[in-house]
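As you look at this complex, bear in mind that one protein chain is not there, while each of the others sits in place.
Up next, subunit A:
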Amino acid sequence: MHLFNVQKTLHAGKLTEKILKLFMATGNENILSLIQSLNIQHILLPVLPTKNMSVEIKDNEVDIVITALQPDLTSFMEDWRPIISQFHIIIVKEPGLEEDLQIPQGFDHQIYTGSDIQRIAGHTSITFSGHSCCYIGYLVSQKKYVISIDSDCLPARDKNGCVVDAVAQHIANLQTPATPFFFNTLYDPYRTGADFVRGYPFSLRTGVQCVLSCGLWLNLADYDAPTQAVKPNERNHRYVDAVLTVPARAMMPVSGINIAFDREIMGPTFFPGFRLPEEGKQRWESMEDIWCGLCAKVVGDHLGHGVKSGLPYVWRSASANRGDAFGSLKRGWEGVKLMEEVVPFFQSVRLPRTAVTAEECVFEIAKMVSERLGQSNAVFSKAAAAMIEWVKLWKTVNSQQA
């Protein structure tokens, strides 16, 4: 009798939450199995803003990776001491540097030199020079999280004149969820004093894991060579007090100057694959971090993770602009031209469902790069080859460390 009533109620379209509860309360086995077989579920109650998806990150789970492009790191490390001294630091020495590195006392650190790089990756075709030395640091790290800041950057000050702890901010960004599926107009809803706004679907308020945190730069912004050449005196004074999730499927230029990421999940997406023919040591003469960032965004989107951008700021000093922007135009221009193809390519990448790890995703992307871009420029076919080699290298090095 009861079972018939359930069915009748269902067909009449009158099975509400209340009535469902009444039927289930009868305890009648037939009813319960019918409900189960039809997969009738309770309506989810709206989830109030909570910090459910937050993770806790301990200091010993973090590596700070610094690339030494010049031997004297004393003032850099002293300036950052209050912020980084409690972390393990990996310093990668640019292979071209002859002199010994000068590093002040009191830092728990490990140095990797050209011969280490040779030992670890010499058998591959991947080269590490200039800023791209950082990738060796990412590779050998045994921590879950990596934070990397260029050695010509200093701690910034916020609008109140307080020193910005960029490391703590990156950690906070990685700890709290990202919200890539719907834009929150008050930016990061997990920050104190903010929340999800009216109209934000409740089912999306738990967010997803944040795997990449992209910081910004005061003073010298990360501009390309043409922009630097046209605006040599422009300085970024605008402190935008926001962290926001870059929405799913939106592509962005990730700068390697000031980033942090979940190495365990995303490590394989960061590698020096995209090398310009006459790449120099200035940031504006390279695009490999931009390439990695596009990979990382595609991979993150596919795996259902989030990417944040905004705070923290670092102060990028004038030494980052050593060199002649006009002179670099020739080298920088190549990268600028190639971006015209690179960005639409990444916007169109669709990864197969079977790719469930970053390694698998990178492998798939490498195949697509080879197929779709390989013909147009040797840079692309080399990048594809480097990606595949990197994935293999990553697996090898990480299994050795395990």
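In the analysis below, contacts are C-beta pairs under 8 Å (C-beta built on N, C-alpha and C of every residue); 3 or more make two chains touch, one makes a residue touch a chain; residues count from 1.
In this text, contacts and distances are computed from a predicted model.
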Expected UniProt protein name for the omitted chain (select from "Integrator complex subunit 11", "Protein ECERIFERUM 26-like", "CCT-beta" or "UDP-arabinopyranose mutase") would be "UDP-arabinopyranose mutase"
Sort through A:L97, A:I111 or A:M251 and give me the one touching the missing partner chain.
-> A:M251
Among A:A168, A:A242 or A:V356, residue touching the chain not depicted | A:A242
Hidden partner chain, touching residue among A:I83, A:V163 or A:V343 | A:V343
Touching the absent chain when the full complex is considered, from A:V140, A:C214 or A:V362 | A:C214
Identified contact with the non-displayed chain, of A:N28, A:T227, A:S317 or A:N377 = A:T227
Note that subunit A touches the absent chain at residues 43, 46, 48-49, 159, 182-187, 191, 193-204, 214, 216, 221-224, 226-227, 230-231, 234-242, 246-255, 283-284, 287, 290, 293, 309, 336, 339-340, 342-343, 347
